[in-house]
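Some notes on the structure that comes next.
Complex shown without one protein chain; remaining protein chains in place.
Right after this comes subunit A.
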Amino acid sequence: MKILGMDTSTLMTTVAITDDQKLLGEYSLSVDMSHSEMLVPMIKSTLDGLKIDIDDIDLFTISIGPGSFTGLRIALSTAKGFAIAKNKPIIGVSTLEALAYNICSESYIVPMIDARRERVFSGIYKWNGNILKVVKQDDALDIAEYFNYLNENYDKLFLNGNGSIAYRDLIEEILGDKAIFAPFNLNSIRASSICEIAYERFKNGLIDDVDNLKPVYLRESQAERQFSKGE
């Protein structure tokens, strides 16, 4: 089955098409342009390059978060449009799970996305045979607190994602050589990882409902935070 995957949750816009267990093509660009200007033209280029018609896509998949709020909505709104127009299923995948998928290691894997204001979106993952297991659920975390928590509870950790780059100095200070940083080519979310996760999920019958699928922000909007604080 052919899967079109896309992700716009960070600066990178990434698109991939897979067929069962095979990657047919992947296109990723990190440019200072709106994802909304890039995404559909990149999908078109990828499909055209592969001489595949959008009608041949059997499943649409995106990362549903956490990540840039606006970015998450762009990919999800686009995927919803495709899924409805082509009457095909949709699957939303964790951004952090997709990042962890980049790493092939026996260690614990800690993907991190910069959430700004000294916070990261992160979870802890570990391979168990061929299955990537969640050890600690995705969350929005205060960096100092989180890095200390990691230091106290884990030995070797494999880190990737833009959060691990942004806070590398602090991580090294707290975790020392417990922390292994991914090479830069494994720091970006790849749409092919999203396709692969979605394929596994699809085989287990775990498709999402297009109307009810929404981004996983892991943070309330600022207005809601202020409102609940009574400001």
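Keep in mind that, in the parts below, a residue touches a chain if its C-beta (ideal position, glycine included) is under 8 Å from a C-beta of that chain, and two chains touch if they have at least 3 such contacts; residues count from 1.
As a working rule, contacts and distances are computed from a predicted model.
S.K.: UniProt protein name for the omitted subunit, picking from "Protocatechuate 3,4-dioxygenase subunit alpha", "Intermembrane phospholipid transport system permease protein MlaE", "tRNA N6-adenosine threonylcarbamoyltransferase" or "Heme exporter protein C"?
M.R.: "tRNA N6-adenosine threonylcarbamoyltransferase"
S.K.: Touching the hidden chain in the complete assembly: which of A:76, A:182 or A:197 does that?
M.R.: A:76
S.K.: Can you tell me which of A:23, A:54 or A:186 touches the chain that was removed from the display?
M.R.: A:54
S.K.: Using the definition of touch stated at the top, determine which of A:86, A:136, A:178 or A:201 touches the missing chain.
M.R.: A:86
S.K.: What residue numbers in subunit A mark contact with the hidden partner chain?
M.R.: For subunit A, the residues touching the absent chain are 34, 36-41, 43-44, 54, 69-70, 73-86, 210-211, 214-215, 217, 221-224, 227.
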